[in-house]
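Structure first, then comments.
Only one protein chain is missing; all other protein chains are in place.
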Amino acid sequence: MDKTIQTAAEAVAQIPDGATVMIGGFGGSGAPIELIHALIDQGARHLTVVNNNAGNGHVGLAALIEQGRVDKLICSFPRSADPGVFVAAYRAGKIKLEIVPQGTLAERIRAAGAGIPAFYTPTGFGTDVAEGKPVAVFEGRSYVQERWLKADYALIKAELGDPHGNLTYRMAARNFNPVMASAATTTIAQVSRLVPLGGIDPEHVVTPGIFVSALTEIPNPAQEEDLNRAEAIYP
Amino acid sequence: MDKTIQTAAEAVAQIPDGATVMIGGFGGSGAPIELIHALIDQGARHLTVVNNNAGNGHVGLAALIEQGRVDKLICSFPRSADPGVFVAAYRAGKIKLEIVPQGTLAERIRAAGAGIPAFYTPTGFGTDVAEGKPVAVFEGRSYVQERWLKADYALIKAELGDPHGNLTYRMAARNFNPVMASAATTTIAQVSRLVPLGGIDPEHVVTPGIFVSALTEIPNPAQEEDLNRAEAIYP
Amino acid sequence: MIDITEIKLSNAQIAWRAAQDIEDGAYVNLGIGFPEMVAQFQPHGKQAIFHTENGVLDFGKSPDKGHEDWDLINAGKKAITLNPGTSFFHHADSFAMVRGGHLDVAILGAYQVAQTGDLANWSTGKGGIPAVGGAMDLVQSAKRIAVITDHVTKTGAPKLVDTCTMPLTGVGCVTRIYSSLAVIDIEVAGFVLREKIAAISLDDLQSLTGAPLHLDGPLQELACPKELA
Partner (left out) sequence: MIDITEIKLSNAQIAWRAAQDIEDGAYVNLGIGFPEMVAQFQPHGKQAIFHTENGVLDFGKSPDKGHEDWDLINAGKKAITLNPGTSFFHHADSFAMVRGGHLDVAILGAYQVAQTGDLANWSTGKGGIPAVGGAMDLVQSAKRIAVITDHVTKTGAPKLVDTCTMPLTGVGCVTRIYSSLAVIDIEVAGFVLREKIAAISLDDLQSLTGAPLHLDGPLQELACPKELA
């Protein structure tokens, strides 16, 4: 069994129009820029994207939005240093927005990966985000029922990967990547270094290969922050 | 801040009669034998214990039960190579038993640590373990509502520990230890090696110190399997 | 009642047959006890990856006696070994894999299997001390749930039944049974016979089965390596 794929283009080739795609990262850290750019080149449209943010500048997720590929965005925080692309699309009515509190977003994704269709959280009780959701009282405190959030595809960024799909991450670039890996039907990882089987200490694996469908090596991956400081635009 | 404590006896000194105590381990792997024996010496009674199993032979959890300290056991699998101590106590009506499917047990403990008072699982639907629990249908499938499971104390076994309570584990001895660490008001860890702050790579920490109240170094900890092969009896 | 002692498959043969259906690269959980034997019979060129509930994925075979490390065990508390590719994780993450539907196959033992796919394998209901372990999680969540079992109990009563009389492990979960006499799928119609050993007649097989055996397409011979008998 070898899950490695030669190019980012090949890795994202099957993503169809209308797919729900989770994209890892928190701001630029852990954002799989090369996979996102490959998805732009591939041309899929009418996507629903799940990400913590809404893109920054004119690369990565912002570029995907700028190219008109995203019909709906599910995120917790659509602000950034340069959120112009999203703001313009939103104000023009070209993109729908579902705001989810960050912890609820993470837990809904984790629940999807863990086979839990619904759970109760204190987060958002009494606020607009609880509107229309069931509420229940446990031990005298009120909680909101939240549902799992699944995806067809997850595009994630990891540090080391082996042919079975075992992954590690780099510092705070871990963020949403491991939970998204577990919540999608097909999970595609870009890894900064592909190592042979056995090249990752079993104690240090963060995402076991069972959650990964395919991985491709992208050495020296682009950092969104660096691209934006250089005022890069994709494509 | 230094959470280290010199002896196992000192670490468990405050556990009162009637406490709910989670004890890590799966069978003998990851079982904090020295902390359990210190708890036996300490004398607390009428305990509710949460563990995957019900003890083996006459050491560790089996010894705690044999000494008559456990009023109730919450576990998934009360069988072992030598379950005589538990079986005798159970048949004599001296100990209550709550059987929880293993994945539900793990998730109830995780939920307690994660502030989730209830969740839905397919596990156990239509079986005796679902009796009396709310059932709900999501997307055409039936699920059972399960509640979080909290404890006053958790006794866990780790491999490395630093003064802030950051922990690693050894192979399959990880099992229930990290989730139990998160679910108790007070978590006490025995570590096989205490290292200075910075002695654990931040990428390799499994239990961040925020979940650990106190830790004590027990070099060369006893392995339940070895004790039982030597027919050890405690005390 | 027909005596099947001489003709029925050995446990090793049943395990061998179950192993033939595991696809290359499949993620597999084997129940504790008899099902663990399936791992010994992976067909050449097909490499399954084994998961054990206590937090290990992609582990290797049993160590030689005297080389056990008791921190490296499977759900049956038996010593295992590392593979290149092994990973460790905690119990909640382990059952996230299970419950989340990430396992391709789980193979379990059975006290009783009903023609509806209901499984009873955790409690005889006779006042013994119940012990469920991870079975209830596995049967609700793996993509395919198979059972390996003797076709009848030690006293000759059917284990494949109309309705389970023992406490259930899961409802409508089993899709294939590898028994000591036959391979049987569970479909909307109930038990659908796919393969039987040559030494038993269809009538005799039916007489040892607690619900109707349906035929749907060709009936194959269930043939296993004789050296495993």
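Each chain carries a letter (A, B and C) given by its place in the written order, and its residues are counted from 1.
Basically, a contact is a pair of C-beta atoms (placed from the backbone, for glycine too) under 8 Å apart; a residue touches a chain by one contact, two chains touch by 3 or more.
These numbers come from a predicted model, not from an experiment.
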Practice problem: Taking the whole complex into account, name the chains on display that the unshown chain touches. | Solution: A, B
Exercise. Pick out which of A:26, A:153 or A:234 touches the chain that's been left out of the picture.
Key: A:26
Quiz item: Out of A:173, A:189 or A:218, which is the one that touches the chain we can't see?
Solution: A:173
Quiz prompt | Hidden partner interface residues of subunit B, rising order | solution = 1, 110, 112-116, 162-164, 166, 182, 196-198, 200, 202-203, 205, 208-211
Quiz item: In terms of residues, what is the contact footprint of the unshown chain on subunit A?
Solution: 26-30, 52, 76-81, 83, 86-87, 90, 97, 99-107, 109-110, 121-129, 169-179, 206, 223-226
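Just so we're on the same page, only the chains that are shown with their structure count from here on.
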Quiz prompt | B-C against A-C, pair bridged by the larger set of C-beta contacts | solution = B-C
Quiz item: What whole-Å value do you get for the distance between subunit A and subunit C if each is reduced to the mean of its CA atoms?
Solution: 37
Quiz item: What whole-Å value do you get for the distance between subunit B and subunit C if each is reduced to the mean of its CA atoms?
Solution: 30
Quiz item: Can you list the residues of subunit C that touch 2 or more other chains?
Solution: 88-89, 92, 95, 98-99, 141
Quiz item: Of all residues in subunit B, which are in touch with two or more distinct other chains?
Solution: 107, 121-122, 169-171
